[in-house]
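This part shows chain A:
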Amino acid sequence: MVAVVEARALTRDYNVAGGFLSANRVVRAVKGISFTLEAGKTLAIVGESGSGKSTLARILTLIDRQSSGELRLNGEPIDIGKAPVTKALRRKVQMVFQNPYGSLNPRQKIGDVLMEPLLLNTDLPAQERRDRAMDMLVKVGLEPQHFERYPHMFSGGQRQRIAIARAIIMRPALLVLDEPVSALDLSVQAQILNLLADLQDEFGLTYIFISHDLSVVRYIADEVMVMYLGEAVEQASRDRIFANPEHPYTQALFQATPKASISAIRARLAARSGHANVTG
Partner candidate 1 sequence: MSAPVAETAPRKSGSMSGLRETWFYFSQNRGAVAGLVIMSLLVLIAIFSPWIAPHDPARIYNGSFLVPPVWQEGGDARFVFGTDAIGRDILSRLMHGARYSMLIGAVVVSISLVGGIVLGLIAGYFRGWVDALIMRIMDIILAFPSLLLALVLVTVLGPGLFNAMLAIALVLQPHFARLTRAAVIAEYSREYVTSAKVAGAGHLRLMFVTILPNCVAPLIVQATLSFSSAILDAAALGFLGLGAQPPAPEWGTMLADAREFILRAWWVITIPGLAILVTVLAINLIGDGLRDALDPKLKRS
Partner candidate 2 sequence: YAKQLVYCSEGSPEGFDPALWSAGTTFDASSRAVMNRLVDFELGGSTIVPSLAESWTISEDGTEITFNLRKGVKWQTTAYFTPTREFNADDVVWSINRQFDPASPWANYVDGASYQYFDSTGFKAALKSVEKIDDYTVKFVFNQADSTVFVNFPMDFLSIGSAEYATQLEAAGNMAQFNQLPVGTGKFQFVDYQTDTVIRYKSNPDHFGGASPINDLIFAITKEPAAAQEALKAGQCDVIPYPIPGDVAGLRQDPNLVVTETAGENVGFIAFNTQQKPFDNPKVRQALNLAVNREAILEGVYAGQAVLARNPLPASSWASDPSNEVPAYDPEAAKALLAEAGVSDLSMKLWWMPVARPYNPNGKRMGELLQADWASIGVKVELVSMDWPVYLEQSASVERDGAVMIGWGADNADPDNFLGVLLSCAAVGTNNRAQWCYEPYDTLIKKAKATFDQAERTEIYHEAQKVFHEQTPWVLLAHSNQYIAHNKRVVNFKQDPLGYHRFDGADVTE
């Protein structure tokens, strides 16, 4: 089975303009990331703010160019700095963003949002585009009458559904999801996670799922990569990582994640009353 994505030592430098008289600084936001991801699988990337998750996502979705390293999609090496992104290539990778309120053009009707990728990347006739978009709309759990509405008429969860619909309407080989549920309430989060699972089953999608919420990661991922300061400090299957985190940072992350298990609550309450006794 050929890997959908293959990354070899990807790095990304940002030139941060220094002040006047001081030289430009180079910030290396992603430092030599390598991984391979097979079709139909989900790779979760966790890490705290500024660890380079989004930067990596932008490279993988061909928005930004890597500073060095090699990226292969379906075995094909890709460097958007050398050759412009072709339509065919564009169709292979899509993305869903964290903020459901910012990722939809407020002046674009939902129908147009969904049809835009088709318009730009395929030669389908208008009616066909419309039909495909309508299908997709229903598939993500919205209704046909929503087609002519504007984004601001939808709730966050609905918007995230639209964003997902737009991303998968091209049947991409790879879908990069940058914290797609972080902004959502628990109940809505569950719906979206379910939807993603449904779609993966139906279309055999490959996901790269970025998150900082370990419970979500544990639920959805096959593989997990932990990023810290631009580096992948640990990379393993979900079960291995959750069972036995090796890197100290991973351990710290697990340690810090609040646990909602009853045993944990019991333990805390016990400690608390003991503590209260001591001080009181």
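Selection criteria: all candidates are chains of the complex that A comes from, given by their letters.
Here is the rule we use: contacts are C-beta pairs under 8 Å (C-beta built on N, C-alpha and C of every residue); 3 or more make two chains touch, one makes a residue touch a chain; residues count from 1.
Because the structure is a prediction, the values reported are computed rather than measured.
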Chain touching chain A (counting every copy) in this complex, out of 1 or 2: 1
Note which residues of chain A are touching candidate 1 in the complex, please. 49, 58, 61-63, 85, 87, 90-91, 93-95, 97-108, 116-117, 120-121, 150, 152-156, 158-159, 163, 166-167, 179, 182-183, 185, 212-213
